[in-house]
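Below is a structure I'd like to ask you about.
Removed from the display is one protein chain of the complex; every other protein chain stays in position.
As written, the chain order gives the labels A and B, with residue 1 at the start of each chain.
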Amino acid sequence: MRESALAYAMLAPSLLIFGAFVFFPFVKNFSFPFYQQSTASGFGTFGKAAPPKWVGWQQWHEVFTSRTFWHSAWVTVQFVVLTVPLGIAFGLLLAVLAHQRLRGITIFRTIFSSTVASSAAVASTIFFSLIGTESGLWKLRIHGHALLDDKTWALPAIALVSVWQSLGLSFIVMSSGLQAIPDDLLEAARVDGASSVRRFRRVTLPLLSPTIFFAFVVGSISAFKTFAEIDLLSPIGKETGGTSLLAYQVKRLAFESESRNGQAAIFAVGLFAIVLLLTLIQMRLERRVHYGR
Amino acid sequence: MAVSISVSQRPVGRSIARYFVLIVMAGLILFPIYITIVNSLMEPTALANGPVWWPSHPTLSNYATAWTNAHVGRYLWNTVIVAVGITALQVSTAILGGYAFAFLNFPLKRLMFVMYLATLMIPGEVTIIQNVQTVHDLGWYNSYAALIVPFIATGFGAFLLRQSFLAVPADLQDAAALDGYGHWRFLRRVVVPICRPGIAAMALFAFLGAWNQYLWPLLVTSDDRYRTVQIGLKQLRTENLSSVTVVFAGTVLAFLPIALLLLAFSKQLVRGLTAGAVKG
Partner (left out) sequence: MSAVAFEGVTKEFAGGVRAVDSLDLVIEDHEFLVLLGPSGCGKSTALRMIAGLDDPTAGVVRIGDRIVNDVDPKDRDVAMVFQSYALYPHMTVRKNIEFPLDARKLPHAERNTVVQHAAEVLGLAELLDRKPAQLSGGQRQRVALARAIVRRPSVFLMDEPLSNLDAKLRVQTRVELVALQRSLASTLIYVTHDQVEAMTMGHRIAIMRDGMLQQVGPPQEVYDRPANQFVAQFIGTPPMNTFHAVASARGLEVADGAFAMVDGWAREPQDVIGGIRPEHLHLESLAREAPDGGALVVATVSMVEALGHERHVHCRMQNDDSIIVRVAASDPYPTTGEAVALRADAEHVHVFSTETGQRVALA
């Protein structure tokens, strides 16, 4: 079979990379929790540590009964709830505003999508430089604390930065969803005498629901994995726990000072479970939410 | 609400209101970027009393400092190498994979396809512990290989291009077979040229992702010679606590190339980013 040989030749490079850098480490990640690194084997000493010791389910037990894990999960959920709906709402608002037939609207469309050019690191650096604790130009303070170090307000502040950074993407996605709605449907509603608010609620919004749903799932997945914003914006909170999201914990436990691979791997499994759940929900609901074909 | 009447009677008033809302929103979005650019043009001393709103005596000295002293030039160069490398290789593997899934029949095709899709559901955090270990084992710590190789295969890209390739009429494949074109030449001479828009969108998406990577480069590089600009920003901040103007300049340098690129290819960007969101 020449065709099969050709096909596998074409897939081979990818399969090799997937095997080495996706599937192997993925499977390996499930074995880490059963071992304990016997000596401190930090960031730079990788591979030179003494062989790890089998400890069975002990670390699973430790992690799932620890305050750190549940607190981190709770903070992460809070962060997702703070960012995702707000991002979608703003994106939708901008998309509706930019959907008008006005002179120069393309300039506004460009501006509204501009933050896609900003990475999380760029956005975080900008805001840290503006309102950061030490070096910020404004050194925003609340209740006498620096805003980004405040127990209550650090997370919402970081969430706002994240919303700003993802606004461009949210706008682009909502915009193209809006453009995919056939004009004649809205015109029909107009002929039927529906007001603009009613047209939006009864026609636009339902037809946009697949797009909103997609944005919701993709946005949630990426919010659950937030790392750069925390690393760059929250020098204190990330260590004391106020803003230590799951992804940050994975990195901290695995790669900082004393290596705790096993625990880090369990946090990672938690993240994986969430991503998997969201993906499955999306696949399940995709058919239901789409109208027609 | 007498909507239709007001439209015909007060079109100017309505337009002004609309523009007002648009301008306010645009201002809110651009404000952080604007302040960053303005203050990146100021002498550090001019910011003693907080940020300025208008560059009275603009200077490029912060950019010079960021570029050379703070190595942002080097970081950018590294990022270009890494992002271009990842993009070129991802496009290649995705074209091959997309072609196999769209045009070839082979045993275990479904299983292979499911495997490709499965890679989309595995977040990087789950693989990162072992992958960092692997990079150390291979002796790739602080190297371009560590930054590029793990990302040269893409399930998403292959899936995207497969969709794009499936739109190529089957008759063209038959016609090419009769005309004496085997798979490779059909791919090169017919499929790739026809699907150029889809490939461009996928490439831009890959480039953007590679350019913006943060966690991975942070873990596998510690040397300025390999650091990318995203983690360079973190470095910049800790090294230049005193002169925030240099940080601003570095941020603009990290932001500007990608902004210009996206401006030039906004159509492909929209296509790439919304793939999957809107059917049809």
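One rule holds in what follows: contacts are C-beta pairs under 8 Å (C-beta built on N, C-alpha and C of every residue); 3 or more make two chains touch, one makes a residue touch a chain.
All figures in this text were calculated on a predicted structure; none of them were measured in a lab.
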Wait, the hidden chain, what does it touch out of the ones we have here?
-> B
Among listed residues B:16, B:108 or B:172, the absent chain is touched only by B:172
Hidden-chain contact residue, picked from the options B:104, B:145 or B:194 | B:194
Interface with the unshown chain - residue positions in chain B = 169, 171-172, 174-175, 177-181, 185, 190, 193-194, 196
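As a working rule, only the chains that are shown with their structure count from here on.
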The chain B residues in contact with chain A across the complex are 1, 3, 15, 18-19, 21-22, 25-26, 29-30, 32-33, 35-36, 39, 47, 50-51, 92-93, 96-97, 99-100, 104-107, 109, 112, 115-116, 119-134, 136-137, 141, 149-150, 152-155, 158, 183, 208, 211-212, 214-215, 218-219, 230-231, 233-234, 236-237, 241-242, 244, 247-248, 250-251, 254-255, 258-259, 262-263, 266, 269-270, 273-274, 276-280
Seen from chain A, its contact residues with chain B in the complex are 1, 3-4, 6-8, 10-11, 13-18, 20-26, 28-29, 32, 46-47, 93-94, 97-98, 100, 102, 105, 108, 110-123, 125-130, 134-138, 164, 167, 169, 172-173, 175-177, 180, 195-196, 210-211, 214-215, 218, 221, 225, 227-228, 231-232, 246-247, 250-251, 254-255, 261, 264-265, 267-269, 271-272, 275-276, 279, 290, 293
